[in-house]
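Missing here: one protein chain of the complex. Every other protein chain is in place.
And then subunit A:
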Amino acid sequence: MNPTHTRYLYAYAVVRASDAVAGALETVTGVADGPVRAVRHRELMVLAGPVPATDHDEQGLAEHLEDLDWLERTARAHQRVIGAAAAVAPSVLPLRLATVFHDEEGVRTMLGARHEQLLAALDRLDGRTEWGVKVHALGTGRPPGAAAAPREDTPRAAASGRDYLRRRAAERHAAREGARHEDDVARGIHTTLTALAQETRLHPPQNPRLSGQAGRNVLNAAYLVRREDGPRFTSAVARLAERAPRDGMRVDLTGPWAPYSFAGTDASPESP
């Protein structure tokens, strides 16, 4: 027995069994530069690929997941496979990172146990894709009507402590008003886009140190949109993005994604 040659199966996504989808994924490179193949059971199949067992057992994963380079490579490969699947399959259920089985038998056992639940989720997401919209407040906008802190004709050098405190209070007030205005704009954007979506999810604001984005992340949302409504949705985002700088905001669109944010099969439905 040579453990370095043992292979586990890294699972990416559940889709409805389809030769066309399985064929399209043959050319895609997955995690650990491995190929992707389909493991079928009844009407379902899991897109999965062989990975070295030593790197993907409990200990191997625990170690590798502490390595940001490894995590990034793996996350990008994971998304690459799921993105490729979403481009050809009408409905894709993305699995969370690092879902690993010993062999095909384990995959089939899982598919058998969750067959109805997975099929129902695939039906619910059929023909729908996810778009991500982030709004950042850049801190440069000013609410209409709320002028900057009132300037008095006080010579700067001679400003008294009371003047200073008054100015600070006015600045704080302006900042609060500015933040309120930014929140109103974010809410308006979310309302506009919600009207074009089947379902929405609000995500926690992104950590600026990870995202590298300037400004305050006031909206980080995902919208589940019918494929045929995609152009309408992206046009709406484009219009909002064009207007946003006037309010000191920036609007970013990502997608189309596989419906990561809507795939949870355990969550109770939130759609109206």
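Worth a mention:
Just so it is clear, a contact is a pair of C-beta atoms (placed from the backbone, for glycine too) under 8 Å apart; a residue touches a chain by one contact, two chains touch by 3 or more; residues count from 1.
Assume contacts and distances are computed from a predicted model.
In the listed set "Succinate dehydrogenase subunit B", "Leucine-binding protein domain-containing protein", "Spore coat protein CotJB" or "Gas vesicle protein", the entry agreeing with the UniProt name of the missing subunit chain is "Gas vesicle protein".
Counting over the whole complex, subunit A has residues 8, 11, 14, 56-58, 61-62, 65-68, 71-72, 75-76, 78-79, 87, 93-102, 106, 110, 114, 121, 132, 179, 183-184, 186-187, 190, 199-207, 210-213, 216-218, 227-228, 230-231, 233-235, 237-238, 241, 251-257, 260-261, 263-267, 270-272 touching the chain that is not drawn.
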